[in-house]
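Entry: chain A
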Amino acid sequence: MSRILHLLWLSIWRSSLQWWSRRSFLITIVIGRAVTPLLGLIVWSAALPGDSAVATYYVVLLAVQLMTVSFEHHTLSNGIYAGNLGGELLAPKPVVIGYLGENLALRLWHLVFGMPLIVLAAALVGISVEWPAVAMAIPAILVAAALRFVFTYALALSALWTERAHGVVGFGETLIFLLGGTAAPLGILSEPLRSIGQALPFWSMLGMPAEVAAGTLHGSAIVAAYFVQLGWLAAGTALVVGVWRVGVRRFTALGG
Partner candidate 1 sequence: MTTLVSVHGLEMTYRAPVRPEGLRAAFRALVHREYRHIAAVADMSFDIAAGEVVGFLGPNGAGKTTTLKILSGILHPTSGDVRVLGFLPSRRRHEFLTQIALVRGSQPIGLPTELTVLDSFRYQQLLYGVRAADYQASIAELTEMLELQPLLDRQVRALSLGERMRAGLALALLYRPRVLFLDEPTLGLDVTAAIALRRFVAAYAARTGATVLLTSHYMADVQSLCRRVVLIDHGRLRYDGGLDALAADLAPYKLLRIALADPVPVSWEDFGTVEESDGGSVTLRVRRDDAAAVTGRLLTQLPVVDLSVTDPPLETVLDRFYRAEAK
Partner candidate 2 sequence: MLRLLRLFGALFSMSLRRQLAFRADLVFELLLTVVALVSSVAALGMVYSRTSTLGGWHAGQAVALLGTFQIVSGLRAAFVEPNIQWLDEQVRDGRFDPMLVQPAPTIFLASLSSCSPLALAEVILGFGVVFVGVRQSAETPSVMAIVIWLVLLLAATAIMWASRVLVAAVVFWALALTLDVVYDSIWQFARYPVDVYRRPLRLAMTYVLPIAVLSSIPASTLVRNANALAIPVVGGIAVAACVLAQQVWRLGLRRYTSATS
C-alpha cells in the first residue's frame, strides 16, 4: 500500500513539473474551465438581481470546478490512441496511478492559477461565506473530486472501443453542466427536476459541495446528500473496475 502511495506521489510530482513547464498553455486551459461558472454567475446575477446567495453559490462553484476538473479524455484516451497502453500494461504498477497523479497535479495547478480569478470574482460580487459551512463542505469536495475522476476515467476508457472517446466524455461533461448545478443551481429548480437532479451523480460531483459551502444546504439535507455522494462513488468505482477489466481483456486480445 505504501508503495502505491509512493508511486502516486512520484506521479503527482512528475506531472506537476511537466505541466509547470507548459504553464502558458495551462493558464489558457484554466481560463477555459472557469468560463462556464463565470457565465453562470453573470447570467444568474442578471436574472435575479440582488440575490446574493446565487452569486455566492457561483463563486464557490468556480472554486469547486477548478478543484474537480478532469481531463482523462486528453490523458487516457489520447494515450490509448497513441498506442501507449501496451507499454503501460507492462509496467509493474497499476495503470491508473499515472493518470490519477496527472489529474491531481492538474487540479493543483488549476487551483493555483485560478486563485486570482476566484479572489477577483469574490471581491467584485461581494460574497459572504460562513466558515463552518465551508468546513462542512471539505469532505464533500474530496468525495466529489474522487467521483468526478472515476466518472471521467470510465468514460475515457471508451477509447478502447471507439474512436470517439472525446465525444463520449464531452457528453458526460454536458450532463454535468446541465444537471450538476452549473446551468442553474439545483436549489432554484422546481420539483421534480430538483429531486431527480439531486439523486443523479452529476450534482454530487459539482453542485452539492458548492451548495454546502455556500450555505444553501442545511441539516438533514446535507446528510442525505453525503449518502448519495458516497453511494455514487462506490457504484462508480465498481463500474470503472469492471469496465477496465473488460477493456483490458479486449485490448490484449485484439492488440488495440
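Here are a few things to note about the model shown:
One rule holds for everything that comes next: contacts are C-beta pairs under 8 Å (C-beta built on N, C-alpha and C of every residue); 3 or more make two chains touch, one makes a residue touch a chain; residues count from 1.
Candidate selection criterion: all candidates are chains of the complex that A comes from, given by their letters.
Keep in mind that what you see is a predicted model, and the values were worked out from it rather than measured.
Only one option in 1 or 2 touches chain A in this complex, and it is number 2.
Within the complex formed with candidate 2, the residues of chain A that make contact are 24-25, 28-29, 31-32, 34-36, 39, 42-44, 46-48, 163-164, 167, 170-171, 174, 177-178, 183-184, 188-190.
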